[in-house]
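Here the complex is missing one protein chain, while the rest keep their positions.
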Amino acid sequence: MSTTRKIAVVITARPSYSRVKTVLTAIKKHPELELQLIVAASALLDRYGSAVNYIEKDGFEIAAKVFNVLEGENLTAAAKTTGIGILELSTVFDNLRPDIVVTVADRFETMATAISASYMNIPLAHIQGGEVTGNIDEKVRHAITKLADYHFVASENARDRVIQLGENPAMVFNTGCPSIDIAKEILNTTSLTFNPYEKYGGVGSQPNLDNGYLVVMQHPVTNEYQDSRKHIEATLRAIQNSNKPTLWFWPNVDAGADGTSSGIRSFREQYKMENVHFFKNMDGNDFLSLLHNSLCLVGNSSVGIRECSYLGVPTVNIGSRQNRRDRGKNVLDVSYDENDIAAAINTILEKNSRETSQVYGGGDAGERIAKLLKELPLQFHKTITY
Amino acid sequence: MSTTRKIAVVITARPSYSRVKTVLTAIKKHPELELQLIVAASALLDRYGSAVNYIEKDGFEIAAKVFNVLEGENLTAAAKTTGIGILELSTVFDNLRPDIVVTVADRFETMATAISASYMNIPLAHIQGGEVTGNIDEKVRHAITKLADYHFVASENARDRVIQLGENPAMVFNTGCPSIDIAKEILNTTSLTFNPYEKYGGVGSQPNLDNGYLVVMQHPVTNEYQDSRKHIEATLRAIQNSNKPTLWFWPNVDAGADGTSSGIRSFREQYKMENVHFFKNMDGNDFLSLLHNSLCLVGNSSVGIRECSYLGVPTVNIGSRQNRRDRGKNVLDVSYDENDIAAAINTILEKNSRETSQVYGGGDAGERIAKLLKELPLQFHKTITY
Amino acid sequence: MSTTRKIAVVITARPSYSRVKTVLTAIKKHPELELQLIVAASALLDRYGSAVNYIEKDGFEIAAKVFNVLEGENLTAAAKTTGIGILELSTVFDNLRPDIVVTVADRFETMATAISASYMNIPLAHIQGGEVTGNIDEKVRHAITKLADYHFVASENARDRVIQLGENPAMVFNTGCPSIDIAKEILNTTSLTFNPYEKYGGVGSQPNLDNGYLVVMQHPVTNEYQDSRKHIEATLRAIQNSNKPTLWFWPNVDAGADGTSSGIRSFREQYKMENVHFFKNMDGNDFLSLLHNSLCLVGNSSVGIRECSYLGVPTVNIGSRQNRRDRGKNVLDVSYDENDIAAAINTILEKNSRETSQVYGGGDAGERIAKLLKELPLQFHKTITY
Partner (left out) sequence: MSTTRKIAVVITARPSYSRVKTVLTAIKKHPELELQLIVAASALLDRYGSAVNYIEKDGFEIAAKVFNVLEGENLTAAAKTTGIGILELSTVFDNLRPDIVVTVADRFETMATAISASYMNIPLAHIQGGEVTGNIDEKVRHAITKLADYHFVASENARDRVIQLGENPAMVFNTGCPSIDIAKEILNTTSLTFNPYEKYGGVGSQPNLDNGYLVVMQHPVTNEYQDSRKHIEATLRAIQNSNKPTLWFWPNVDAGADGTSSGIRSFREQYKMENVHFFKNMDGNDFLSLLHNSLCLVGNSSVGIRECSYLGVPTVNIGSRQNRRDRGKNVLDVSYDENDIAAAINTILEKNSRETSQVYGGGDAGERIAKLLKELPLQFHKTITY
């Protein structure tokens, strides 16, 4: 009798892949687990960085690809993308017959994974529940917690919150965040080992990086999507005026992505931005290495409060997207204001020091999660604890 | 400037309609509310009782009909039905532009309403959150709570639970259950005012009802759906052997419905069941009147613990479907065992007394909910309270 | 280098399976073909005879199951079923990567197979194009011809018609109808080798079959679906009054199926029908054997003009469903009129003789089609010939 368990992991976006890469590796290595990797949504699309190419380059075999992004600059399309995701993923699960389905974080379309699995009585594991941000992501995240059977959370606060949501404490595990596993590998390196322009192409100027550089990554915020163009313009101006060498990463898909993207495109047509180079995507390790060697991160990516807290990379965190998430002392929070952003960058450059933190774990999350996926009882029936 | 609010209510099944009928009436009557009634899923289908016919007969105008039930005797179809529901309801909401969307209870496909509304930034009201049953319905119910902005709950326990789930207490209202509003009208009537055979047709024998009768309503249980045929057979034998005049109501759609339905069909081919008449559907008021005048209700319908507790109708509640829901003293819980069911029926018939309870409210839920729908601040942005 | 071709065949209904079974067998046996069998739509559903069970019992491995029947008694549901079919089959083709896709006949949902394959640049073979009936099936059939790259037609008239539709004659093959292949095996048998009641269950009386019996199979007609109940009632009364032993087969799914089904159910509740037994489904060979040994077929199934012409089984063909199809002398056409149907049955019973015909081929269609699927050039680019 085989005791191998089939573990289906659904990756729907570039950042999710970076976040759980060490989990995928640990499942693949585990002698009693079989990885069924499903790549879906914007992770398949060129204009959001084709995470799928990195996944394949990293040697993961893909069990199924699911195209479900409905095009349109509005929230209706986001809802429908989720509906199509359910239609498609149900077929995929029906064919692959996984023992456990793993869903990651809180992007709107991850709800499709959670609904398909839980409605089909497949035990559902959720990575990164229990965090707080105050936007639509939060509704999604906590709703998924209520559908999930196992919870692999990234901090003690998150664990407390999931338990308070009525989940059985025996099924809630603070494994730390798997993204820290990769940061751990990077921590002891001392310089960039690759030329980002040569390795990743991209467009725009190619400023000299030898005396330090900024990194920018700013996504649209779902419930502010009509303002996404205005928000990105404040950052564009602040960076333009800073005149510091800057590596800018394209946003991932979301309602409003087109506001952010078109804001950038339009600004570039108007101004030269001699100090800025734009990338669509980058291998996760290279990206962390780039951050580790940077002067500071600017934007609203969760990498700023998560990996950067472990690495000690100073971060200018703009706007509401990371509200109320646990963070280390590396983070400076600012509003969508050109001057605030510029001032925060200056403060960091002047201070020129680093503080690290283990609030998101110690770097062994991937292996801990794989071990739990093998050992946990298979179950999909639960009740609230109160 | 008009201050009229457009309130979209989505009805997906016969029992949901019965449950919220007084809410619909109260919205329709309210001078500053406009009702946008959407009828979807099994509420449109003949083999689940065509609730839509009763809705139209009751004088409600239907703003949109949504066919989304994917046929198939399995859980995959239930998941896909939800996906199709999201696709369709998003279009409907996009056309109707409601100010608030109202979703009812916890059937799997109601998740489609909750996702479409919350992803489209339309304030979402949830009727009947916070209850506990321990099956897939419970996952759905609490997940919807995490997506909803306003909570109209049916009991004090439910209110406490929703608040403990991290919802803002100012948005959680114990209005009582609207189903009690109808029971209130029935309470003071003293005999059946219609002949059920003549008014509703149906099939099977037509036992004399003058000396009392049983009512049976038993639905398949989602996470036990492979056993649904065995479960219904225990009830069929118990009723067959009781030899009491019995009015039996067809189950509503669910994964497993076909097990229940085919079990009944097959039993009828084999045995005469001289004491049983079968109905597909009945107007809500007539159904309550029928219960009010019956000896006892047998099955697993929530009407047994809800309306029947207010009316004091003795109820033999079979199996796990109503587990942990608040209940009055009218309920006798039994397992899926022919002998247990028979014994419970006998106990009730011998005891021959009634006990009423207001655990699910006092009969003014519809009007209280309509008032709140007009007065509550329009908002779709929330964060967990802890 | 492997020269094996992967041939995906999509079966969407019980009758389609019976029709192409010998094609499946021939593909499976062919050393250089790999069969990818996809079972979809009503072929998966219990209430339409679960063709899938027969497929599995016959030893075919199923590569993918596609649930896409949207429930509802209307044409909108038929359209949507087709849309869902496209969504699902595109994923299936994307995973299976067939060299050729084969679609059968003209049911509304087969359009989904044709669109998915042709839009994905997969060469498309169509079995049974070029026939004429005058209903929505005909629109579907000829539209599929315009999407298909290879045409395996069942008669010379059909071949002429497909060529006149502008198809390259070099790609149009009169292989005969594969259903005749099975009839050929049956032709030389002399009596029923099984007891249909024991082997297939079913419901209703069990009339003695020793002195001959009728077989009835009547489907709703798409563009007359609002009349389907009235139509089936004429046949029910004619059969009831004939008082001949009768074996009646349940209709397959279509807009209007519920009118036909509910008409039968309701008639049975009202009348005893002592002479009639009802079956849901039957293995294709057994069904043909049953026909071969019957007095006459009544209804509107294509089996009456196709297999029965080869076998010489007299057929009362009711209504418009088989209009203008090629037919042998075994067929008596009548309207939806109780008296006409009764008179035609009497004429046949009195005449008591048989005439056979090879208008639909000589019984080697399966092998001819498999050979062509291996030898034809792979191409999906075509242009009209005029």
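Labels for the chains are A, B and C, by order of writing; each one numbers its residues from 1.
Everything below uses one rule, namely that a residue touches a chain if its C-beta (ideal position, glycine included) is under 8 Å from a C-beta of that chain, and two chains touch if they have at least 3 such contacts.
Quick caveat, the model's predicted, so the values are computed rather than measured.
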(request) Can you work out which residue in C:K139, C:R237 or C:K371 touches the chain that's missing from view? (result) C:K139
(message) I'm checking contacts with the chain that's been left out. Which of C:I62, C:L75 or C:L96 qualifies?
(response) C:L75
(message) One chain is left out of this view; which of A:T25, A:T76 or A:S179 touches it in the full complex?
(response) A:T76
(request) Using the definition of touch stated at the top, determine which of C:Q164, C:T193, C:N243 or C:N346 touches the missing chain. (result) C:Q164
(request) By the contact definition given up top, give the residues of chain A that touch the hidden chain. (result) 44-47, 67-74, 76-77, 80, 84, 203, 258, 262, 269
(message) On chain B, where is the contact patch with the chain that was removed from view?
(response) 64-66, 84, 87-88, 91-92, 94-95
(message) I need the residue numbers on chain C that touch the omitted chain, in ascending order.
(response) 75-76, 78-80, 82-87, 90-91, 93-94, 108, 111-112, 115-116, 118-121, 132-136, 138-139, 142-147, 161, 164-166, 223, 323-324, 380-384, 386
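Following the convention adopted for this analysis, only the chains that are shown with their structure count from here on.
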(message) For this structure, I'd like the pair of chains sharing the most C-beta contacts.
(response) A-B
(request) Just send me the rotation angle from a CA overlay of chain B on chain C, rounded to the nearest 5 degrees. (result) 180
(request) Let me have the rounded angstrom distance from the C-alpha centre of chain A over to the C-alpha centre of chain B, please. (result) 40
(request) Send over the residues of chain B in touch with two or more other chains. (result) 76, 80, 84
